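The structure appears below as structure tokens.
Below, a portion of the complex is reproduced, with chain positions unchanged.
First chain written, first letter: the chains are A and B, and each begins at residue 1.
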């Protein structure tokens, strides 16, 4: 049995959630699970349908994008995952989908405004949309650069990856992360729901206003603060 | 067996309907069932996935929000339920979700106009949206205050909780209630359907007009009046 069995299984289980949560069709998405001590992550093989996946088919890759174990080619987005793991020591899982509403916001190149407490339960600010890459970045190692596009956007907006676990890559689609692969997938589903509600909110009331700071802080802190009282 | 077994089971069954009716993802919703004679209600534990629920995991709470029986922490919205039960003697069940369309209306801070008989089968007026809470109310006991926000809105609009069993909490999401927990869940599903149709109506015809009073009264009375002829 592989010494990376735990992350193989975590990545497998998390990938299998994507079609159940209606976040992907065909092979349009990938989840990885990292082991920071070993400096590697397990990721979905490229272009393999979800029904054909198994823990053994996950590919083990290091944080520079080199395949460490596995016979299949890893997801074409592997280098984006690698960059994020290398620079974010507390990220244990990353999820990338082309889910309908979040992708439409990414294509629109707009941040998702914080219109309600569903959003505030998870984030205290608008969900950022990283501006499209420059031509030079695209011409370089595109997937590595996508990782830096994400990190740069967080930096410019003065956000920590610890607080903001979701981002829209302009013209492309969302990436989300978390302390586990399962949490990363959870964040993708939450993002999709927030993205749909935000569009509907603007359609119902074109003059809809952002949430007041007081309510944002209250909802976020009751779930995430030191005195949080959500969950068990 | 708990002396509250009947409300444990009613609350459990009603909570389990939420994912089947596509009203929640993950743990985004909670239903409670009250026993007014005993002065308590059974409510979903906080943050527990629906698949892991059972009648025994429901938490028994009194109308001041104190836990009476149960090992788990009750829903973070428990105090809102407590306030409503304390002030509404005929309410036997309360349901809270972040269902997509009703939440979008809440985020838009608009009442849902009465555009058709689907709406009039259940209510004779627009479905109210309670204005967002003041900063002082948020800084206090937030969930208790949400209960008063709902009661105040009904009072300001001269509505009885007996007639209007659904409300949008501005910037947040819907709450519904009824004589049983099952009826409260039914009302949440009806509200979601009305909310979607109302947006579509405005998109098809921006000059859509409200229903005439004569038709409102006819539809409401054939289901709810003294001479109603709906159902068995």
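Here, a contact is a pair of C-beta atoms (placed from the backbone, for glycine too) under 8 Å apart; a residue touches a chain by one contact, two chains touch by 3 or more.
Source: prediction; values computed, not measured.
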{"item": "Total identical subunits in the assembly as filed, 2 in place", "value": "4"}
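In the analysis below, only the chains that are shown with their structure count from here on.
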{"item": "Equivalent-chain rotation between chain B and chain A, CA atoms, steps of 5 degrees", "value": "90"}
{"item": "Centre-of-Cα separation between chain B and chain A, whole angstrom", "value": "33"}
{"item": "Touching residues (chain side chain B, partner chain A) in the complex", "value": "25-26, 28, 45-48, 72-73, 76, 98, 100-101, 103-110, 132-133, 135, 138-139, 142, 171-173, 199, 202-203"}
{"item": "Chain B-facing residues of chain A, complex", "value": "21, 115-118, 186, 189-190, 193, 196-198, 200-201, 203-205, 208-209, 211-212, 214-215, 218, 222-223, 229-232"}
